[in-house]
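All protein chains of the complex are present and in place, except for one that has been dropped.
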Amino acid sequence: MDWLDFFQSITDGLLFGSIYALIGIGFTLIFGVMHKINLAYGAASIAGAYVSIAVAAYVPLPALVTFLIAAIASGAIALLIYLANFRFIPLASPLATLMATVGMLILIDEVVVHATDGMPQPYPALFADIYIEWGDFGLRGDLIFIFVLSLIAMVVLMFMLYRTRLGIATRAVAQQPVAAQLAGISLDRTNALTFVITGLLGGLAGAMIGASVGVLSPLLVVPITVKGLIVCVIGGLGSIPGAIVAGLAVGAFENFFLAFRGVTERDMYVMLLLFVFLVFRPGGIFSRSVARD
Amino acid sequence: MPILELTSLSKHFGGVRAVDELDLTVEEGEIFGLIGPNGSGKSTTVNLICGVLPVTSGQVVFEGRDITGRQPHRVLAAGVARTFQNIRLFGYLSVWQNLWVAQNSMEDRRRENFAKRWFFGSGAERDTVDEQLEFAGLIDKRNELAANLSFGEQRRLELARALAARPRLLLLDEPAAGMNLEEVQALDGRLRTLQQAGVTIVLVEHVMELVMGVTDRIAVLNFGRKIAEGLPAAIREDEAVQQAYLGGNVGTMHA
Partner (left out) sequence: MDFFFGLLQIIGVHTILGLSAYVVLQTGQVTLAQAGFFSIGAYVSAMLTVLAGWHIVPALLVAATAAGIVAGIVGFPALRIKGLMLVVATIAFGEFIRLFWFNFDYQIEKKGIVVGPQGGEGFKQIRFFPENGWSTLDVAIFIWVIVALIMLALWWTDRSRAGAVLRAVGEDELAAQSVGINLTAVKVGAFAAGGFIAGIGGAIYAHYTTHIEHLNFGVMLATFAIAYPILGGLRNVFGTLVAVIFIQGFLVEGLRFMGDWRNLLFGALIVLAMNVQPRGLIDERSVRLVRGLFTRN
């Protein structure tokens, strides 16, 4: 095996993995606050990116603004998801919420298919013409851009969670919902805001997926959802640093297998490994011990 | 003859010693009180005996047999049943079904083969459930969902469910919590009836009227350790016990 190729594929994977990290953070945040899964999250992320190209089709925009629009649109969709799937369904019916988000996933997916006739849409790439080389080793400009933008988003998120009132309220609700309510924090508003925050992150991730793949397609929704869930559980439910590490790891791992094993067999072993991992390390990579309860 | 013996039983959660080198002997036929301030390790002890939590070290011996670390259903099969501090009924099952699924005594198991036991239940067993409901005073609620019962009725159903497997040792985790005086007195009577029927009872409780009145012996836990053991009257006078309840723990004593 060529070491250079090895490093090249791992590096590309790590850079792309930052997108997975963002999606994983979205799942993990919602789980942390509400102890629920939002299966429509991946769909909302891709849909946000779609909205941004729809806007860009009418008004010529710099690519960065397109990204921003994607984030905002996805934030709005996330709020809608909260209202339609979480707000009014009783806490005691977790299956109902789960199913409702599946319905929402299908709905969003179909809206996208309906609006685009199912045709993949080209997405503007950023810095795609830049390529930094050291001999045979190189870095794609668009991937570096994605990585940097993800890092910025994560830093902003961390700042918000640990330094602002809103963030502290969110964490309070995640840890002690009843006590938080007694302290005057509105559960409903905090939950809604958490959804908007995850939506913003997701929209950004959706736009970056579009930019790095080159096209947007409704076919991206299910794989992104599955990847996001995987990252979220490998990282440990509710752990943001875990999701970041897991996202990068999944990106690197995937790219490595892609480069050296070919697609068909790769995924099969990856899935088996994942199953084994989850069974024997249900707390994620950062869990201290394997406890049964 | 001792029915239950705990030998230097310990449970550590990380650095916290929830139960620490606990030695306890419960004699057959007695009502044994286990008291202590909040967080003193009473519920943890129950969970260790029942196999809900893995034991860090030490031994649980029931009727001379080591049952340490057995899974909960096997502990029940050995003859130890329990109730929970916060009632844990099957809320969306009917009252009747709650008892039906609990008919797991050894005699029940031996009497019927697999198919008959689980899929083609016989009428005899249905009569047994009805009798138990009658005894618990819940026969006219038999088709009600357990979640729709009143608090007192839920407590009674949970007790009936624990008794369904005809255990020889019954662990009650704060059965009087939230009860009014009248209900506590009714419970007192029920426990004495059970004792006469030959069931040994370990009573984990905060409500002192009940504990002091009904128990034969009491052990007091604090910070996972046993700090006193003896007759109720002696415990009431014990200085270490008063210290544990009052010193630094004012407000946690519920009676």
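As written, the chain order gives the labels A and B, with residue 1 at the start of each chain.
Just so we're on the same page, a contact is a pair of C-beta atoms (placed from the backbone, for glycine too) under 8 Å apart; a residue touches a chain by one contact, two chains touch by 3 or more.
Values in this document were obtained by computation on a predicted structure and should not be read as measured data.
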Check the options A:97, A:170, A:212 or A:255 and report the residue that touches the missing chain.
-> A:97
Considering the whole complex, which of A:105, A:209 or A:248 touches the chain not shown?
-> A:105
Options A:65, A:139, A:172 or A:274, residue touching the unrepresented chain = A:274
May I ask you to list the residues on subunit A that touch the chain which is not drawn?
-> 31, 37, 84-85, 88-90, 93, 95-100, 102-111, 113-114, 222, 226, 229-230, 232-233, 237, 264-265, 267-268, 271-272, 274-276, 278-280, 282, 292
Where does subunit B touch the missing chain, residue by residue?
-> 50, 52, 71-73, 76-77, 81-82, 84, 88-93, 97-98, 100-104, 117-121, 145, 161-162, 164-165
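We take it that only the chains that are shown with their structure count from here on.
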Would you mind pulling out the distance in Å between where the CA atoms of subunit A average out and where those of subunit B do?
-> 47
